[in-house]
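Read through the structure below, which is laid out as structure tokens, and then see the notes.
Note that one protein chain is taken out, while the other chains of the complex remain in position.
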Amino acid sequence: MAKIADCWARAIESFSAGKFVDANLCGAAQVMLQNNPLTGLLFLAGIAWGAVSAGMPQVAIGALVGLVGATGSATYIGVDDPSLRSGLYGYNGLLIGVALPTFLKANPLLWVYLVFGAAVSVVVMLAIANLAKAWGISALTSPFVLTTWILLIATHGFTGLRILSLPQPGFPQIPVAASAPALDGEWVIRAVLLGVSQVFFIGNVVAGVIFLGALVVSSIWAAAFALAGSMLAIIVALAVGTDLNAVATGLFGFSPVLTAIAIGTVFYTPQPRVVVYAIMGTIFTVIVQAALDIAVMPFGIPTLTAPFVLATWLFLLPRRDFAPVRHVVGSGGALHDN
Amino acid sequence: MAKIADCWARAIESFSAGKFVDANLCGAAQVMLQNNPLTGLLFLAGIAWGAVSAGMPQVAIGALVGLVGATGSATYIGVDDPSLRSGLYGYNGLLIGVALPTFLKANPLLWVYLVFGAAVSVVVMLAIANLAKAWGISALTSPFVLTTWILLIATHGFTGLRILSLPQPGFPQIPVAASAPALDGEWVIRAVLLGVSQVFFIGNVVAGVIFLGALVVSSIWAAAFALAGSMLAIIVALAVGTDLNAVATGLFGFSPVLTAIAIGTVFYTPQPRVVVYAIMGTIFTVIVQAALDIAVMPFGIPTLTAPFVLATWLFLLPRRDFAPVRHVVGSGGALHDN
Partner (left out) sequence: MAKIADCWARAIESFSAGKFVDANLCGAAQVMLQNNPLTGLLFLAGIAWGAVSAGMPQVAIGALVGLVGATGSATYIGVDDPSLRSGLYGYNGLLIGVALPTFLKANPLLWVYLVFGAAVSVVVMLAIANLAKAWGISALTSPFVLTTWILLIATHGFTGLRILSLPQPGFPQIPVAASAPALDGEWVIRAVLLGVSQVFFIGNVVAGVIFLGALVVSSIWAAAFALAGSMLAIIVALAVGTDLNAVATGLFGFSPVLTAIAIGTVFYTPQPRVVVYAIMGTIFTVIVQAALDIAVMPFGIPTLTAPFVLATWLFLLPRRDFAPVRHVVGSGGALHDN
């Protein structure tokens, strides 16, 4: 593996386009807080698989357009090189590129809207990173969440952009106690893998496996915490009695997956007290997910990864020193993983 | 009084459990921004009286469980000793312990939820104190408000936790001009005392008297401003024509009571211009209360003490120097009262 990485490093340095490709691949990897071009490549492969399987190739195209659009905009605006290279200006654009064609119908205006949104995500990333660095925390996926919320709410008032699967603004339906589901092994494995794949708004078991594999390439700990986070989320969601269909399709899992990776492996070094802290943060993320699911209903938008951002910020802000912070906070206030 | 305090001080230092009890009693006192174990003890007595009188002993038990759970969690996480001893990691847990059994039905899951919420309140306290200390302000009860809002909104989506008295998400009813009430002396005295007792979500006149007495033990100024704040809130609420039933049951009084104590006695020293400033802040708190009552309706939650937090932050942030700040900002960014 080290040899391949070394070979890759020499190859990308030899020509400028290589550096740009590398920045984009790392941008894809940063969605799960990794800084590894191969991980990013596999993430893109998983997105492509999931999108094509669902008959929505525009989602995969959107991911690529958003990623390159954001990285290109960052180059034009002139951000610092190390942050650009580690993908910190690409991941929000990729997620916007996945989210917009998922929730809106693809038409020419959508693509203009998507590229504009990707460019704005760079400005919002710079803005939030500037705010966040005062407390030594990272922007996480908040630039994606804020930008996409604005882009999606606005479409409720636009006739030029049509809604595909966005909920209408309304009040929550009170849940009724569901009859006990067939919680067999297959149900559990599917739900766990979908929890991982939904990080990219993809509901596909194979994509979930690819994403886990991509994490293994970068960090075995990250993969382990992702898997454990998805499992823990299912246990908690069943214990409190949430909508079973949402649990089965991974919708309660993706934010806890990200929280588990972030608290357990990226900002702290794994050790017993960190594990307790990460478990607590992951459980709290499930509750925040349920709360935000209700809170966003009047606005006709999905929560996106806001539960991850809110819970993880609350658990990073105390800056507990029970574990040395392994990762360097970059100039943009966001994380590096060298 | 000084002798008793001295005796108490020697007693608690002599054994470790004593220190823990002291931290908890001060935690109770910090709900009204005091740092006095006897005040805390009387607050707990008032809660117990009010809860038992209303046939809801689980509220008093919840207060104790939340308080001890939060203080214990803070000890486990490892916060600095002076802040722990002055009760800064207990008061949010106590309030969560009062609020959850007030709004949700008591079942085994509720108690698990309550203890978890109390533990999370410590993390949120550390997080917000870290944010707030950049501007020299204190977290006030914001960790309680944020944590409890999340815990309560989420229950609209849980079948395992059932709602007791939480409003359903909806839009406000337009108020109709009520017929003039019998605003006799008894009505006013009741409303003023209920305004004080509702700081702990207790609607009981005797509890209001106990809480005022508890304040006198710690600071005669605090008691005076609490009383004046409750009275002023009633006058303002009647002048603008709000829901009379809410005024009569103290629901427009508890946030102004806290604002009056905070601005008038805790963060500034009483003097003429401070009194004008505190009056302005207290009046504004009544308007913020009315505004947030409407604003939280789509989410099916109560305002809790958010009006106090928002108004007091806005009035503390300017850091006017027309009076020296008497209270030291602690390492946790929250207040001490030595």
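The chains carry the letters A and B, assigned in the order they are written, with residues numbered from 1 in each.
The rule we apply is simple: a contact is a pair of C-beta atoms (placed from the backbone, for glycine too) under 8 Å apart; a residue touches a chain by one contact, two chains touch by 3 or more.
This one's a predicted model, so the numbers in the text were calculated from it and none came from an experiment.
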For the full complex, which residue in A:A119, A:L244 or A:L304 touches the chain that was left out? A:A119
Based on the whole complex, identify which of A:A9, A:V52 or A:L131 touches the chain you can't see. A:L131
One chain isn't shown here. Among A:A45, A:L64 or A:L109, which residue touches it? A:L109
Touch assignment to the omitted chain, from B:A9, B:I189, B:I220 or B:L314, lands on B:L314
Of the residues in chain A, which ones touch the absent chain? 77-78, 109, 113, 116, 119-120, 123-124, 126-128, 130-131, 134, 149-151, 153-154, 156-161, 168-170, 298-300
Can you name the residues of chain B that touch the chain not displayed here? 134-135, 171-172, 174-178, 239-243, 280, 283-284, 287-288, 290-291, 293-295, 297-298, 313-320, 322
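FYI, only the chains that are shown with their structure count from here on.
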Whole-Å distance, chain A centre to chain B centre, using C-alpha means? 37
